[in-house]
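A single protein chain has been omitted from the complex, and every remaining protein chain is retained in its original position.
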């Protein structure tokens, strides 16, 4: 940590800061420049997290030097993590895993129809929301446990890994009983009670980036899960909120190589929620594979006109199937594979 | 709702849309322009929320005409809501109510010392976090129930209304037993499980705007609470996330008159979290009063150097006391009062 | 254009609006809903651009229906535009064109060295700034006309198309004498004097998207150039400003398919300025090709340690050359080619 002093900082103020830092068991390194003095703090920066050095008299600003996350960092674990999500599927290796399915689980027959179609096209994971976070209390909120049962049944019948969102810490056990991967939605990325609860299980967790969260904050939220004991975390870029309104959100494609540099965890791209319009999904999915993602999560619905939620961003099975063909070619061009 | 058709929409496509809309019990109004046809939908737009008209063939875009919130809207209730928060304090009337106190409750003596100081300066509500949402799992997470007890005791001794954050739906009853106002933090503004849970109580709720939430989304989250039966909601503007990094967040001062136009609910301004630096707090607090807010929430700490969290944005009691003097003059200039 | 009236709009107010609209030669279409009346305006919306309907009594909001750009729109010209940029190079067809070179032109020998390297690797266009827009007046501002001369000479020697930025309307003729493509930088995307000036030439123009400009605004700025008579415009996505600070800007990869939907003009991706760090450039370049761009603009410098500007985001020739290999494979996977 670097403490930059004000040009008018007095020696007494400087001594006061040094004393405080040393009391915490850290060493200081003083550097007197032409315009101002700088204090370097040597030792674990954590010790300073409860001491607001910014408020000490004479301090102009405090600049952390080290990243605040540890277990998720590439420095902690240099090789890529490969997460076993069940039914023989592993995410984070050479094979790029495709997750597909409807936004919300609506009825069992429809789910089976869509699941069969995406399975046939090469998807290995079936997505489908039973609990839906909706901006409006008057929108469809999901059908709950019944939907999870269908998901489990369809997943077992078709040998598809299943993923579904959990929104409430009280529901973690329930959802974990039915699905293979627990999804934490973008709006709950900093729902710390929920993060701790999924961290207490050993279920794989798909952690979606918040609409206005930085990559660093995404990693910090993953750190909550890892530090609670669950290392089976998949990160997911699904678009951030910006001023641009042609697409629903702005897919931050840079997050893919950024996460790869900073962390050992796999990174999934969700082009559907980023785009908000099915006509943009294919291009974003291709970009995700080319940028180096480990998986894609794509909304597919066989009757988007009748979807209870987000029909506008769903591909129909035929489009999904053609997209899969395109993606395989790009995967090959970057020395990866898609089933 | 307005449905704008593509220039190349066929009559068959138009008929298909009309049929769908009419099946839902709504009327349509066709308007053939020089360049494209527009369909106006007459009747409650809610009925269309589960039908994604954007995906119908021939549709270019769909534009909602009505606001999606009802109970929180000024149209629903033209006069200002005045919320009784207990101990004789009401928010939303001519008197502007000041909430002050430490970011986190740390120990009882310190809390009492700060509470006495802010009470003396004119604050009517004591704030203090017992459960703290922190970006890092390694930061101080609050001291929990013990802190709530101190808050209750100090509040009763000094006759101060108390407010504290609840982060977990499982803790709503617990927190409600000890404090007068339940606070929903910015990161939980769209934690819908939590919103429903506080909506099921009759406790006043201070709902903070999310870092990247629009004013409309803030109102929709309040709608969750009102529609669950609890009309005692205070909205709070506490800064949004933008590209500017001099302040921690960007106080959206426009939210004050905007909320006043759109809703009957009181609006509180939190200059401390918006600024992130105590040196900016006073100017933002003054701006809040001048813009028409119904209350302010300000962090005050008597020993910011020792604060466990957010010391950098806390005023010391002397600065808070001078600020209160300034605020009273501005309140008077806008025909309001401060105790 | 749709005019939504307030619930309390009087018949007199409605008549006043209708009268105004009809006076402009437009037709109206009244639709009385259950909650409010809506007026559809039929005819060219342009006629209403000087009449601020929002201020008419009784009006709640005004929603435009048609896009405000014409000449750049895909509706105006359904097939892709192919821009001839000279020396036999065309942009916008099946071949993806790579532009590469140093951020700034520094000396002739170095320029020649870099140009030879990028030519060898497959670049067809040589980039290099002679006039540099710099945030600080104390930063290197470019070496001016001398640099343009070197660019011309090197371009002719190596048979490379050249592109360089013009920042001042007074310099358009000067820069046009030396280079093949005039670049309008992100900071000047809404410098309308400059747009009109390059619109008055027939030189190809590379128009970079502003840091905080929407895709629609980018198209409107292009419309300035086309409406002045110059249809040889290349659009360029180079990252937008968001809250994320790991990369210098956030590459809006969605802009690629969005521009392809909305316009017939070619779209170039500049991964170097978006990333701000050379270690992220390759992934973004690959994503650009996979998403469907018509060209890439990449900074290459043989001695980034000595670059006068933006060395941190420059690839060295060896990295550029490997990247070109990767890009060719991805281009092939999306049925395009790279030289």
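Chains: A, B and C, in written order; residue numbering restarts at 1 for each.
Heads up, the rule we're going with is that contacts are C-beta pairs under 8 Å (C-beta built on N, C-alpha and C of every residue); 3 or more make two chains touch, one makes a residue touch a chain.
If you're wondering where the values come from, they're calculated on a predicted model, not measured in any experiment.
Just name the one of A:31, A:157 or A:202 that touches the chain not displayed here.
Going through A:31, A:157 or A:202 one by one, A:31 is the residue touching the chain not shown.
Specify the residue from the set C:139, C:157, C:202 or C:261 that touches the hidden chain.
C:139
Identify the residue among C:90, C:108 or C:187 that touches the chain left out of the display.
Answering carefully, the residue with contact to the hidden chain is C:187.
If the hidden chain were put back, which residues of subunit B would touch it?
Looking at subunit B, the ones touching the missing chain are residues 212, 214-216, 240, 242-247, 250-254, 256-258, 261, 274-275, 279-280, 282-284, 286-292, 326, 329-330, 332-334.
What is the set of subunit C residues that contact the non-displayed chain in the whole complex?
Subunit C touches the missing chain through residues 20, 46, 49-52, 54-56, 68-69, 133-141, 167-170, 187-188, 190-193, 210-212, 217, 220, 223-224, 227-228, 241, 277-278, 304-312, 314.
On subunit A, what residues meet the omitted chain?
Contacting residues on subunit A, toward the hidden partner: 2, 4, 7, 29, 31-36, 38, 40, 42-44, 63, 65-66, 75, 212, 241-243, 245.
Keep this in mind: only the chains that are shown with their structure count from here on.
By C-alpha centroids, what is the most central chain here?
Ranked by how close its C-alpha centre lies to the overall one, first comes A.
On a CA-centroid basis, which chain has its centre farthest from subunit C's?
With centres defined by C-alpha atoms, farthest from subunit C sits B.
With centres defined as the mean C-alpha position, give me the subunit B-subunit C separation in Å.
Roughly 38 Å, centre to centre.
Please work out the Cα centroid separation of subunit A and subunit B, and write it as a whole number of Å.
Going by mean C-alpha positions, subunit A sits 26 Å from subunit B.
Could you please state the distance in Å, as a whole number, between where the Cα atoms of subunit A are centred and where those of subunit C are centred?
31
Subunit C: which residues touch two or more other chains?
212, 242-243, 245
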